[in-house]
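Missing here is one protein chain; the remaining ones are kept as they sit in the complex.
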């Protein structure tokens, strides 16, 4: 239940409430959500399609969450990643980390995003006025992931 | 409007939606919320009262947000801090940072929390079975704020 | 000259006062001077001298001992902040 790969949109407030339900030991909740931007690498983007590797995506996300729980003293994690065709301003990904203190929650949330960007098998294709194109992996994402080694 | 000090609770999802309304240039939203824990420094906490310095709190938070906008290329910020008496699991504070990319959004969100913890005039008093006590400032918060210098 | 002085949180409780209007004698022109003036009353007021981690603001901005004080200023003393 901590990881979902789905076409449907998600409700950030409801997901936070569900993760914290019945708990009184959580002092810090760090959340990240990623959205479709209407411009990327200088071109207008009017739609984005996310392809994934069913089965492996869930396993990869579960593994990333497990690594975060080993590295930091955190209490609960929720990850949702959407697939299929999305429009600008649509939500793509959600990571919620609940912990006792903010340092761990922030670090684990950022770690999960950095690892997700380089290790979870999703691929973005953008529709632009110049046609459809696969998004290139960014060196900045490799650097971001490498700093946790 | 980017900063509010209030007794009322807030709705994280609604606040994010309001901050992003009409925008298609946001790729990353980093959010932090702080909650009342039922235990602190080994004692049970059954209520917490937040005192503040009206006027200065708003000015201090606005100043912290302005500093974050100078340091990072971010698009929109929202800060809400509650005052008055709260129960365990109640929300205390909310920081939302929207940006084009996640690195800036995460850093600015964590910076705002670190500065808020050491520079915004709020004081917590906890009710415990041993009586009421003012919360001591934590050295860890000073260290967290100092790393941005 | 006259200034407004405010006390917050544990300091407010210890002093039994949330604030006062203070007339400054000639020669008191800095935050450090105001602090000493109040502490010199003795009794509970001596806490202003004793509190090593005392914080202060002048006109709602964090201030240092050497911050200048002018007529009509709002000066606040308080313990380290613990919000968030």
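Lettered A, B and C in written order, each chain numbered from 1.
By our rule, a residue touches a chain if its C-beta (ideal position, glycine included) is under 8 Å from a C-beta of that chain, and two chains touch if they have at least 3 such contacts.
Owing to the predicted nature of the structure, the values given are computational and were not obtained by experimental measurement.
S.K.: Just to confirm, in the complete assembly, which displayed chains does the hidden chain contact?
M.R.: If we consider the entire complex, the absent chain touches A.
S.K.: Just one of A:14, A:66 or A:137 touches the chain that is missing; which is it?
M.R.: Selected residue, touching the omitted chain: A:137.
S.K.: Check the options A:3, A:29, A:65 or A:113 and report the residue that touches the missing chain.
M.R.: A:113
S.K.: Can you work out which residue in A:20, A:50, A:75 or A:97 touches the chain that's missing from view?
M.R.: Counting the whole complex, the residue in contact with the absent chain is A:50.
S.K.: For the chain left off this view, which of A:3, A:93 or A:108 is in contact with it?
M.R.: A:93
S.K.: Name every residue on chain A in touch with the hidden partner chain.
M.R.: For chain A, the residues touching the absent chain are 34, 50-53, 55-56, 59-60, 81, 92-93, 113, 116-125, 134-138, 141.
We adopt the following convention: only the chains that are shown with their structure count from here on.
S.K.: From the C-alpha centre of chain A to that of chain C, how far is it in Å?
M.R.: Roughly 48 Å, centre to centre.
S.K.: Can you compute the centre-to-centre distance for chain B and chain C, using the mean CA position of each chain? Integer Å is fine.
M.R.: About 26 Å separates the centre of chain B from that of chain C.
S.K.: Find every residue in chain A that makes contact with two or more other chains and list them.
M.R.: In chain A, 102 touch at least two other chains.
S.K.: Could you list the positions in chain C whose residues touch two or more of the other chains?
M.R.: In chain C, 84 touch at least two other chains.
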